[in-house]
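One chain of protein is taken out of this complex; the other chains stay put.
Labels for the chains are A and B, by order of writing; each one numbers its residues from 1.
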Amino acid sequence: MKKIFTAFLAIVVICILLALGDVAFNQQKTGGGKQTLTIYNWGDYIDPALITKFEHQTGYHVDYETFDSNESMLTKIRQGGTNYDVVVPSEYTVQRMKKEHLIAPLSHQKLPNLKYIDPQFLNRSFDPDNRYSVPYFWGTLGIIYNDQKVNGKDVQHWEQLWNPRLKNNVMLIDSARDVFAVALITQHHSVNTTNYHQLKLAQAHLKQLTPNVKAIIADEMKMYMEQNEAAVGVTYSGDAREMININPHLHYVVPSEGSNIWFDNMVIPKAARNKKAAYEFINFMLDPQNAAQNAQYVGYATPNKAAKKELPKKVTNDKAFYPPETTMKHLQVYRDLPLRVLGEYNDLFLEFKMFAK
Amino acid sequence: MKKQRWSWGKAYLALVFVILYAPILYLVVFSFSSGQTMEKYHGFSWQHYADLLADTRMITIVINTLLVAFLASLLATIIGTLGALAIKDARRPWKNSLLSLNNVLMVSPDVIIGASFLIFFTMLGVRLGFVSVLLSHIAFCIPIVVLMVLPKLNEMSPTLVDAAYDLGASRWQVLSLVVLPSIAPGIFAGYFMAFTYSLDDFAVTFFVTGNGFSTLSVEIYSRARQGINLEINALSTLMFIVSLLLVIGYYLISKRGGRRTRIVAVKEGDAQ
């Protein structure tokens, strides 16, 4: 009995010590006292130096938390009990959050730097007049290829992915809407189609792609493309930038016939605790100097016209990341679809994956 | 003739051992490589261990994981031991149904446990995070504790308890002076098993975690998807050493408990 009791006590003591350690670590992070601004953003999606700069300028303490998908972020905000002041969702999620009354309308007076944003990125259909959101970064869906394994000419268009020469050499992103976008575009349909027949056609076309599909994965694609595991990948421009930085044999193409264009936007949730700081932060990030610094760090395309001028010509002239007007007008934005239709996309995608061999 | 057959068998066994340990040694070896990938060994370095120690996020997660494991197995051991006492005293039809219910979580696939707990917590409105993970771990650790304690209870001679009562001992005295000491090895073994179950779990935690709370397995999953990072190798090496110590510890405990063979029935879990 004594032995059991001693062991019990020892374990309780260990638990208390661990809990104390946990608390100590968390306190170190929050650095007590000051007013706090809590940001909820994608992982590695801001230059940390800017956070420090903002803290120095304003005296706020910044808590930076991250998520890895719009869905997981949304679930958390919906659940409540959170107090994020600034969140960075993609456009279709902005639409959904608006519908579910999760975000607060913005007062443009408090955001004087909004004037620096390129008008072509304002007033988009997912948020007319930018009542709820301010663009943060934008990007595209495209093809990344390895010039050691495939000739650049052969991967300029989506349809070329079906070329039998790419057998077992194409990696796809594990996302129903993106993969269907590829097939829908080759068939000249909208990437937002709610027509089941068109989806079935797209799926039939995708099934013909299966001999070429090597894997359907998410973040791992970066590692595999960098290590020359496959010739071609379908991925987002931001990830492509990171891969190219590591492996210079990689190149990114946005097919001129069209693709998806996406926007990540800053919004203020209704439940925000420190709205004043939130406005200050958004305005701070819209400042051309800061936006340029952030774009340099993150590597995505900035919607900030003034900031773009600050960036090296080599970056802004890169047609892969700032596509020419002719391509831009073919790019389509995802709209938030009804759950029933999303379910159809997901089911058809699951079925496609099942037979992807 | 006989001798040759034996050496074939040993060669086969050696091959199996090579396969079983190759991935583990592979991780360990590269944790000391000064390179950044698992392609080529680049010469000895402690670099990745230094990175690991400087990674506060990882350290917080290790602390969280250990906290969950220690706490969950402690509570599971208490509840499980009480459960075993109750099952032991239960009458026939009840006893069998209790045992079958006990084994449901032992045989259920992790995905089912994770998914059903997720529904359960969402319906109750429990916030996903430390609490939901802790409760789930307690839940799936209880049955193994029961299975470890029950045989010890059955081995105990009933006359011992009767004798204690005859000598005027109270119920509490009987429990603390007679019953618990004689089932102590089972309780320790149960705690140990619960601890390793908790440390090792990925699938259930993956379902019920949220709000930034993460355990090692879940963190490794998300990091492995971002690419090879030798910091993870360093971590695996440390975990391998800890596991080794745990196994040795368990070996010693069960040896003292007298029934060495039982080690074997243990991690079986799913097989029950």
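Keep this in mind: a contact is a pair of C-beta atoms (placed from the backbone, for glycine too) under 8 Å apart; a residue touches a chain by one contact, two chains touch by 3 or more.
As a working rule, contacts and distances are computed from a predicted model.
Q: What is the protein name, per UniProt, of the chain that does not appear here: "ABC transporter, permease protein", "Glycerol-3-phosphate-transporting ATPase", "Na(+)/H(+) antiporter subunit C" or "Ion-translocating oxidoreductase complex subunit A"?
A: Its record in UniProt gives the absent chain the protein name "ABC transporter, permease protein".
Q: Among B:Ile24, B:Val131 or B:Leu160, which one touches the chain that has been omitted from the display?
A: If we include the chain that is not displayed, B:Ile24 is the one touching it.
Q: Would you mind spotting which of A:Asn26, A:Asn228 or A:Asn245 touches the chain that isn't drawn?
A: In the full complex, the listed residue that touches the missing chain is A:Asn228.
Q: Touching the left-out chain: which of B:Phe117, B:Phe130 or B:Tyr191?
A: B:Phe117
Q: Residue-wise, where is chain A in contact with the chain that is not depicted?
A: 71, 75, 168, 174, 176, 213-217, 220, 224, 227-229, 339-340, 342-343, 346-347, 350-351, 353-354, 356-357
Q: Of the residues in chain B, which ones touch the absent chain?
A: 5-6, 9-10, 12-13, 16-17, 19-24, 26-27, 30, 37-39, 78-80, 82-83, 85-86, 89, 92, 95-96, 98-99, 101-102, 104-105, 107-113, 115-120, 123, 135, 138-139, 142, 147, 150-151, 154, 171, 196, 199-200, 202-203, 206-207, 216-217, 220-221, 224-225, 228, 232, 235-236, 239-240, 243-244, 246-247, 251, 260-261, 263-265, 267-268, 270-271
Quick note on the criterion: only the chains that are shown with their structure count from here on.
Q: Taking the complex as given, what residues does chain A use to touch chain B?
A: 1, 3-4, 7-8, 11-12, 14-15, 18-19, 21-22, 25-26, 28-29, 65, 68, 72, 75-76, 79, 81-82, 217-220, 222-223, 226-227
Q: Mind listing the chain B positions that touch chain A in their complex?
A: 37, 39, 56, 59-60, 63-64, 66-67, 70-71, 74, 127-128, 176-177, 180-181, 184, 187-188, 191, 210-212, 222, 224-228
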